[in-house]
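What you see is the complex with one protein chain gone and the rest in place.
Order as written gives the chain letters A and B; numbering starts at 1 within each chain.
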Amino acid sequence: MHIVVCLKQVPDSAQIRVHPVTNTIMRQGVPTIINPYDLFALEEAMRLRDLIGGEVTVLTMGPPMAEDSLRKALTFGADRAVLLTDRFFAGSDTLATSFALASALTKIGQEFGVPSIVFTGKQTIDGDTAQVGPGIAKRLGLNQLTYVARIVELDRDANKIIVERRAEGGVQVLETRLPVLITMLEGVNEIRRGSLESAYRAASAKIVTWNAAAAGITDLTKCGLKGSPTIVKKVFAPTPRAEKAHQVPTDGLAPEALADAVIAEIFSRQPSVESDLVRFSAGQ
Amino acid sequence: MIEERFDAIVVGAGPSGNAAAYTMAKAGLKVLQLERGEYPGSKNVQGAILYADALEKIIPDFREDAPLERHIIEQRLWTMDEKSYVGMHYRSEDFNEERPNRYTILRAQFDKWFSSKVREAGAILLCETTVTELIRDGAGKVTGVRTDRDGGTALADIVILGEGVNGLVGQRSGLRPELQPDSVALAVKEMHFLPREVIESRFNLKGNEGVVIEAMGTITDGMTGTGFLYTNQESVSVGIGCIVSDFAESGKTAYGLLEAFKNHPSIKPLLENSECKEYAAHLIPEGGYHSIPELYGDGWLVVGDAGQFVNAVHREGSNLAMTTGRIAGETVIALKHRGAAMSKANLAAYKRTLDETFVMKDLKKYKRIPALLHRNKQLFGLYPRLLTAAAQTWFRVDGVDKRSKENAILRSFRKGRTLSGLIGDAFKLARAWR
Partner (left out) sequence: MTDAPKAAPATNSRAGTKKELSEHFKTYKHVWVFIECEYGVIHPVSLELLGEARKLADKRGVSLAGVILGSDANLIAAAATVCFEHGADLVYTVTDPTLAHYRNEAFTKGMTDVVNTYKPEILLLGATTLGRDLAGSVATTLLTGLTADSTALAIDDEGSLAATRPTFGGSLLCTIMTLNYRPQMATVRPRVFGMPPREPGRRGEIIAHPLNLAEDDIVTKVLQFVADRDSNQSQLAYADIVVAGGLGLRSAENFELVKALASVLGAEYGGSRPLVQKGWITADRQIGQTGKTIRPKLYIAAGISGAIQHRVGVEGADTIVAINTDPNAQIFEFAHLGIVADAIKLLPALTEAFRKRLSVNRLAS
């Protein structure tokens, strides 16, 4: 079975700082990582492959340096990596991204076998939209399974898959037919380390690199800025709150006395909390 | 296990490991390099001085694309007490030369760049791979390494250990003794972000010019150590370090020292309104010549900090690391070309070559300094105070005549330390320097 995992290289947002003066992002020295959510998808794909055989291809659209992320995925144990890179893709929003990725997936199907499952992460930590997965599914006509917490059953003869999906207010158990697009929920597995052998293979592996033309994209108006209906009007730092916290004096107070002081402060600021609490405790 | 056999395995992707791997890969050797960090530089303290000469000998045109911050045109040496400093500044237009001699760099970026050159030269680098031990054959010759990954062994004719100051592979394999707390310093460092223009006006710079401040005195609270401040393009690196055994004895923390240093009235204005981005701590081997371990044996070589190659007095480390790495590489290449074995006897050429370079000559010259600094704490408390007090007496205009001022200064020195003590210190220092 052929499985493709879409993963994105993102700046490690934990290390991003906003320049205190110019209010712009300081990218200097900010390391890039594989979008953490995508690793759950990758591990799930490899788990399925190990179970039933086949191949896992990882696909990313990004600048040439996104190759690092693909090599890392190969180190973890993916079998093949495809990098989609072209200046025409710059500035893509989710609609344009899903167009480019869907085109590359079609091409991957022609070159390496049609995928039965396409995985994406739940969302990215930079774009943070959770839209690209559904976008790809729609464009390729794949059955869409978002927020999947567990793959319960995969019946290849019947082309059938059963999953548990995190829905609003509960868990849905869904059955559908392959091919599908799955966006994987976080925390459902743990990415493996990869053996020394796979790390070595990854270091010297050839990454399949396609530009727009090689990926079979002829209509460039659907790519990048041109193909993006949304427009970023401005980027700005949140307005800092003028006031800092009012500090409850603590000097030398025993916890009990301090607790009383804190409660008094809370009630004086927010009298409704007191009445709510009284109602709550009376109802007990 | 990796099936293929390598000419050389290099442990570590710091300056020393990179220099060794680059040199050998460039000469066509089949090199495997293993780094435990997520990427080269990820475990390295940010902000440092790069000495161009050592790198030029490896990558002559490095200036074309290496991530350099500022070239240094001014060096400030400060002796500080709680409120003041007496300083020596040297600034010269000569340092604005075409091929500047010293640069500030950010290690994380620099190491990444260096590593990309190593890979371009043909070496294979595996990150997030920690070497756990050396593999030896029946005769005790090192034949490869074991790593913490599944199926994690790889074999080579020689293993070069560039694993840094606290490299455990060499220690565990009995190649060198454990680090001694009195021969290693703990340094802490922070990066403070400031807009370019602010740095330039605060430090009187233009373009890519940079300043280095090195400081000693009461800032280390009587312990053996120094503080520093470097200007990067849009940040300032500030740090302080002391010998580990001093920290242990005094119970003081490195972080506490750094806080005090940053709040010193002479440092504080330089950092004002900056945003502190990162805090890091790292060890520096400062034992000097006497603490250099065995550097070679059957199938192995040691380079960089792992071999204690740091000149603490001049704050040189990465240049020694690169030079030892390069020479180790060249030694291996020469043996390979001769078809000679990587035996202890043949690898002795490494040490012989080093002896003829500034690396060994400088460390030998300063061999008494570490112990001297360690045993003479007056250098880090009493003398700075005397010096700054003298400066104050001298510069304050208050109706006292100059002769009386001279006498008062002399008296203060004598009262602080007996005449014989003063002369003794001067003598010891001179001798250690010789």
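Methods note: a residue touches a chain if its C-beta (ideal position, glycine included) is under 8 Å from a C-beta of that chain, and two chains touch if they have at least 3 such contacts.
Predicted, not measured: the structure shown is a model, and the values here were computed from it.
For the chain that is not shown, the touched chains among those present are A, taking the whole complex.
Set against the missing chain, the residues A:131, A:189 or A:211 yield one that touches it, A:131.
Contacts to the hidden chain, counted on chain A, fall at residues 11, 13-14, 16-18, 22-25, 91, 93-95, 98, 125-135, 137-139, 143-147, 162, 166-177, 186-187, 225, 228-241, 244-248, 250, 254-256, 258-260, 262-263, 265-266, 269-270, 272-273, 276-278, 280-282, 284.
The rule is short, and it goes like this: only the chains that are shown with their structure count from here on.
Put simply, chain B touches chain A in their complex at residues 1-2, 32, 38-39, 42, 46, 106, 108-109, 124-126, 128-129, 147, 149-154, 193, 195, 198, 234, 273-275, 277. If you check the complex, the residues on chain A that touch chain B are 17, 19-22, 26, 28-29, 31, 75, 193-197, 199-200, 203-204.
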